[in-house]
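Shown here: the complex without one of its protein chains, the others still in place.
Coming up: chain A.
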Amino acid sequence: MSIIYVLIPIAILFVCIGLAIFFWAVRSRQFDDLNKEGMSILFDDEKKTIKSETDTDKQPPQ
């Protein structure tokens, strides 16, 4: 059981790292607008170049 003398400090270290990352995220304003960040994954960054090909085989929405 003396392994916990090593494991618990390691766990605490991870918690500290996690907290540090969270603080950084808050400071860089990633939590200011939760809606937008959630949506951002849906949008392609560059799609104009491939647009003409994809249009033919994809049904428009609705």
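Note that in this section a contact is a pair of C-beta atoms (placed from the backbone, for glycine too) under 8 Å apart; a residue touches a chain by one contact, two chains touch by 3 or more; residues count from 1.
The rule we apply is simple: contacts and distances are computed from a predicted model.
Think of the chain that is not pictured: of "ABC transporter ATP-binding protein", "Amidohydrolase", "Tungstate transport system permease protein" or "Cadmium-translocating P-type ATPase", UniProt labels it "Cadmium-translocating P-type ATPase". Interface residues of chain A with the unshown chain, by the touch rule above, are 1, 4-5, 8, 11-12, 15, 18-19, 22-23, 26-27, 29, 31-36, 38-40, 42-44, 47-48, 51, 55, 60-62.
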